[in-house]
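All protein chains but one are shown at their positions in the complex.
By letter and in written order, the chains are A, B and C; residue numbering begins at 1 in each of them.
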Amino acid sequence: MNSLIGHPRLRGLDTMMLIRAYEERLAILQQQGAPGTCTSVGQEACAVGVIGALESRDRIITNHRSAAHLIARGAEPPRLMAEVLGRVDGYCGGRSGTLHISASELGVVLTSTIVGAGLSLAPGVALAQIMGQGEKGGIVAVFFGDGAACEGILHESLNLARQWELPILFVCENNQWQAYVHRLETMADESIFNWARGHGLEAERVDGNDADAVGEVARQTVAAIRADGRPRFLELLTYRQRGHFEPDDQAYVDKAELNRWLNHDPIALMRDRLMAEGHLDASTLASLESEVGERIDAADAFAQASAWPDPKQLLDFVYA
Amino acid sequence: MNSLIGHPRLRGLDTMMLIRAYEERLAILQQQGAPGTCTSVGQEACAVGVIGALESRDRIITNHRSAAHLIARGAEPPRLMAEVLGRVDGYCGGRSGTLHISASELGVVLTSTIVGAGLSLAPGVALAQIMGQGEKGGIVAVFFGDGAACEGILHESLNLARQWELPILFVCENNQWQAYVHRLETMADESIFNWARGHGLEAERVDGNDADAVGEVARQTVAAIRADGRPRFLELLTYRQRGHFEPDDQAYVDKAELNRWLNHDPIALMRDRLMAEGHLDASTLASLESEVGERIDAADAFAQASAWPDPKQLLDFVYA
Amino acid sequence: MAFLTIEQAINQALYEEMQRDPRVMMMGEGVAKSRAWLLREFGATRVRNTPLAEAVVAGTAVGAAASGLRPVIDLLFAPFLTYAMDALVNSAGKLRYLSGGQHEFPLVTLCMTGSGWCVGAQHNHNLEAMFVHAPGLKVVMPSTPADFKGLLKSAVRDNNPVLFFTDLALLFEQGEVPESADHLVPLGLADLRREGEDVTLVSYGKTVRVCLEAAEQLSECGISAEVIDLRSLKPLDEATVLKSVRKTGRLVIVHEASGLCGMAAELAALAASKAFDALRAPVVRLTGPDAPAASSWVLEQAAVPNAGDVVSSVETLLANRSQSAS
Partner (left out) sequence: MAFLTIEQAINQALYEEMQRDPRVMMMGEGVAKSRAWLLREFGATRVRNTPLAEAVVAGTAVGAAASGLRPVIDLLFAPFLTYAMDALVNSAGKLRYLSGGQHEFPLVTLCMTGSGWCVGAQHNHNLEAMFVHAPGLKVVMPSTPADFKGLLKSAVRDNNPVLFFTDLALLFEQGEVPESADHLVPLGLADLRREGEDVTLVSYGKTVRVCLEAAEQLSECGISAEVIDLRSLKPLDEATVLKSVRKTGRLVIVHEASGLCGMAAELAALAASKAFDALRAPVVRLTGPDAPAASSWVLEQAAVPNAGDVVSSVETLLANRSQSAS
């Protein structure tokens, strides 16, 4: 972590900048022939806000759009980038590539790129926690999109979590898009969190681009889950700034809507706020930016230098 | 239909008696070696009330517990019984047996015994209706249990029906049981219809053992669907009197609960009410009962006399 | 030795494994009723009724397995596995590999299938081959009480997801079962149920009995049939099958599941590629048809290969014995 970071919220800003820079580099690599990725550009505050409220004993389940969650949890860009490039030094030895990166050492487990699958897996992870596996008192935060919320598994997962009183924080990042379909084409209601309320869960909706606001509600919610063991639901309103999967020209996107959200960028918002509050000045910002840039350059160099897996090991890890 | 039936509500009573007698006969046959069945004993008012509110252009989707729906729609007990016994004169030529009886000629289509499958099929039937297939203005009534309501497909089906404005009447017969599990073990809430409300559907809950009450709300709801084409939801509170699948000793059932519901039997309720109101007297009742008995005897004789399918036709109907 | 039904053998295996290892637990629609004994012994934390929600039940088992528990789920009838397919095929079967070995999935999925109950194709569908085809899973389908017990215990101790199929028609069959709590039958080992010289009959589940009956009848006509009960479909005991085919030169595979891309196809392919030189006659598949199972008793029965079918196939194969002998 950067030595210039005095104020704790500065750390959040720094992490968001690192995520952004990491994903923008991946987009460039993609143009040079690397596999495409689903970036979380525009959604960094969701990850930083929620994951900042978790402890190491907690478990995180993410999905295809995982970079922000992973980096917010402390994943190292070099190993992430190596994974995206399919190299041996990646978190999954190159077998995952970008779409299903798990990092159990960080508590980021069981990443599935099947939309909604995380919702099916979360109750089991939570069940193991309350049945005495792992550290006492941990909870599970499961991140999923507005699209995943349309899958039937949401209903089953909410019902089971409620019925069995599983300590799960359901985090729906409502980024308005489900691949190339706008969510208003797939759900008649403005809100997703009402579905959770229909299940009797406490559910809140908050500006997902405001890391402070997300952090605040996440801390309260995590505390409540830890106190009574019951599941809760957060809907984070945000926006997918770069499209679904690199490259994406977003020709299908309403420019006015996109611009509204670009003007409400989570990093700019936090940066300006910290500056206005006197926690950040231009020169510190410049140093943070350049350090982030160096880290990403190093990650890139590391990943590109990493070896390809050995085809002789093709069958490793199929069975335990 | 019985010539003694003057008052239209008497017809409902007569149908309920026919359903009851039919299923009780099946239970006896089962003890003699016939395949088991899931009877709807105790739930007859749901079928009679809702189906009485439908027109011939409407379509009905039922499930494993289908006898009441089929008979209320006019299915003939001889052909039903032949189907249960696996004989050629059954509605499905013996291929279905009891668990998936369709009778397209009556508009009872696509019966699946997979719990919740009807919920997946209903939107397609309704879509065909609004896209000009079949008679104009028809709706779909899909019957399912409280157990089926726990399957993820409920969520997907409600969401699609709402989003596409499909003319579907969702009818949840909440009979308190899901095979051998009481529904309070599987859902934390008292009500199921709140799930539908969470989806923005108009949803009502009504005493499913009171055929008058069911009929009233069903007529209103069907009229509303026909008027604006939007889906609606009914939760009918009822009870499965004979257990899940014949034979079932119900040793696991709370006797007090069962007795409460036995004392609120839909047939007795309607019979007593019609008598109290002067629409029925003891001798008419006796005649109705004996005619029902004769119909069931005839059905039984017909079914037992019906031939077994020819094994040479084993492969008929696999492909169109 | 105890004399148990298969139902009892299953319950005993579950009991012993739950006793032995506190991480073993059960979930499913009605397990706390159908296995009330386990509920009483081990309590409601470890024996859990679930809502009707196969997808999340299976997903929960996958998540729990990766997190230190050893769940056994009962999904009732095999066709209901279709609701749990993502959890089983995409999660349990793939997330170990895709994570570079980070997760293990000690998880058993129980289900029933098979004809004899007139319940029709949505309860009676032998779809075990789908899971054999899917990577990362193991598949077991025993035929005797002792094997049910020994294989279920091994399945619970295995660190991979195991699909455990029970043919309903066998549930109340009785047989000798070793009493020892250490009676394990390893996954991946077939059982040579009868030795013979002229033809190899390979089967699993209910139709093993069909083969044994056929072998008995064949012996009366002087034909000596070897009968192999696969028990595990994956891992598959190729060696035992190949050894027998090399000995007899003739292979008849019998199962109730549909033929296309089924286990009989796999075994025929195995013989045709790895014991080709020893084959003295066409490989015969006797399987269920490419049709859903009907409910009507006569149709249901007509769809299952019987001992007569096996006998006549073998007789046809051996009719040309002198000609084709090398």
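Here, a contact is a pair of C-beta atoms (placed from the backbone, for glycine too) under 8 Å apart; a residue touches a chain by one contact, two chains touch by 3 or more.
If you're wondering where the values come from, they're calculated on a predicted model, not measured in any experiment.
Touched by the hidden chain within the whole complex are the displayed chains A, B, C. Shown as candidates are C:M26, C:L39 or C:A121; the residue that touches the absent chain is C:A121.
Considering the full assembly, B:Q133 is the residue among B:Q31, B:S56 or B:Q133 that touches the omitted chain. Touching the missing chain, out of C:M112, C:L163 or C:A264, is residue C:A264. Annotation: of B:G49, B:G152, B:G243 or B:P266, B:G152 touches the absent chain (contact as defined above).
Among A:M81, A:L99 or A:L236, only A:L99 touches the chain that is left out of the view. Residues of chain A in contact with the chain left out of this view: 35, 86-87, 94-100, 112-116, 147-148, 150-152, 178-181, 185-187, 252, 308-309, 311, 313-315, 318. Where chain B meets the omitted chain, the residues involved are 59, 90-96, 100, 102-104, 109-112, 114, 117, 119-129, 131, 133-134, 152-153, 156-157, 159-160, 163-164, 316-320.
Residues of chain C in contact with the chain left out of this view: 79, 82-83, 85-86, 89-90, 93-94, 97-98, 120-122, 125, 127, 129-130, 132-136, 234, 236, 257-258, 260-266, 268-269, 271-274, 276-277, 279, 281-285, 289-292, 294-295.
By definition in this document, only the chains that are shown with their structure count from here on.
Taken as a contact graph, the chains are fully connected, with every chain touching every other chain. Ranked by separation of Cα centres from chain A, the top chain is B.
A separation of 41 Å divides the Cα centre of chain A from that of chain C. For the pair chain B and chain C, the distance between C-alpha centroids works out to 37 Å. Contacts with at least two other chains are made by residues 150-152, 185-187 of chain B. Multi-chain contact residues of chain C (touching two or more other chains): 50-51, 53, 55-56.
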